[in-house]
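Okay, so here's the structure we're looking at.
Not every chain is included here, but those present sit where they belong.
Chain naming follows the written order as A, B and C, and within any one chain the residues start at number 1.
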Amino acid sequence: MQEDRFTPPPGAFTRSVPIRFSHCDAAGIVYFPHYFDMFNGLIEDWYSEELKRDYASLVMGNRFGFPFVHIECDFKIPSKMGEVIDLTLLVERIGRSSLSIVIVCHRDGLIRLRARMVTAMMSLETRKPLPLPEALRAAIEDYQRKTAT
Amino acid sequence: MQEDRFTPPPGAFTRSVPIRFSHCDAAGIVYFPHYFDMFNGLIEDWYSEELKRDYASLVMGNRFGFPFVHIECDFKIPSKMGEVIDLTLLVERIGRSSLSIVIVCHRDGLIRLRARMVTAMMSLETRKPLPLPEALRAAIEDYQRKTAT
Amino acid sequence: MQEDRFTPPPGAFTRSVPIRFSHCDAAGIVYFPHYFDMFNGLIEDWYSEELKRDYASLVMGNRFGFPFVHIECDFKIPSKMGEVIDLTLLVERIGRSSLSIVIVCHRDGLIRLRARMVTAMMSLETRKPLPLPEALRAAIEDYQRKTAT
């Protein structure tokens, strides 16, 4: 089906992940919580490499937190040890303090899984939501624009 | 709000999980992929203790797999190291080979997070869907009936 | 061999851990880093339940850290999904700020694996070693005495 195919838009942030022994369960395929860990790693790299905001400094320095408030994920094709999968990050919606991200996991043009993850920026000190800082918001909007499909 | 409160229906399968050092991130709260690991553990225990089907035998003996095809989760209240949270499993819908489960994570009557997870039984040998065996289906239907809200 | 048998001394702190799907690798046996996570959980429970010092408060309240400086482990018998293993904690040596612990993982009187883990108490603020507080030291000495073999 058409909806199972995916080509990242030009400029989209994509990273490859090798499926390791440690990702796999007794069936030799990825144990699903590991995907969410991969997604978090992708988001970290996107902040640091694409948005040029060092993720570790945001968390440990600024004491910003990015907890998820909503996650949904459709799993279509399992991934096996030794395969390499590609993860592409797209921005769906930018709120005042929230950010809705889509992560597509694909290989050879076929979608393996697809997640929508909504995060809300907060202060790790007060545990209250924080509006996205203006410069960060602008950088995310730029990324959203250049990867719009 | 009313929708944030939860009391498990009588007979519902609930297990308590202590939040450990290893679950927590640099903010001292649960790193979210660990919740999905807890959910998988709850489902295992539900099979073994409530449905009286040893999960390990289903997987390693019968070579049945229970991969997830869809997951959605709303995170409402973070959980901190040293807290104990309760996880309750409810059955939403039983298909031919699929099963839709709701897991509510709560404490003191308040919902911390709530997930809907759809699994589809398959053969680990052929990687094809399998219809739920009749006895297993009957046991799940019994559980659904007795915990209907 | 005699050295592969183990009976916990009276009063020793022992907890049972079910081997779950998520602990196991593509060979259906525990992926070894999970053992270290189980050991950390055992130590947490030992602090809270045996020594009556809430581990979460020590870390998040007092800002004490208990990093490991040395670990060694002999793996004798693998553990499979569905098995339940017993973990017993013994105290080997109490230093000024260091503590040497032995953890024996066993089942049916046979040693599965055996670890020696040396931790050194430190301040999470200054990252410097701290002498073990007197009351904590006394509690650990009591435990060591009552479980001496």
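In the analysis below, contacts are C-beta pairs under 8 Å (C-beta built on N, C-alpha and C of every residue); 3 or more make two chains touch, one makes a residue touch a chain.
Note that the structure is predicted; figures quoted are calculated from it, not measured.
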With 3 chains placed, the number the full structure-file assembly comprises: 4
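In this section, only the chains that are shown with their structure count from here on.
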Shared interface numbering between chain C and chain B [over half = same, under half = different]: same
Chain at maximum distance from chain B, centres defined as averaged CA atoms: C
Length of the line joining the C-alpha centres of chain A and chain C, rounded to whole Å: 36
Centroid spacing, where centroids are CA-atom means, of chain A and chain B in whole angstrom: 24
Distance between the centres, which are taken as Cα means, of chain C and chain B, whole angstrom: 29
Sites on chain B at which at least two other chains make contact: 37, 40, 59-60
Chain C residues within the chain B interface of the complex: 19-22, 28, 37, 40-41, 44, 54-57, 59-60, 80-83
Residue numbers on chain A that touch chain C, as the complex places them: 21-22, 24-28, 31, 33, 81
Touch list for chain A against partner chain B, complex: 26-27, 29, 31-34, 36-37, 40, 59-60, 65, 67-76, 78, 124, 127
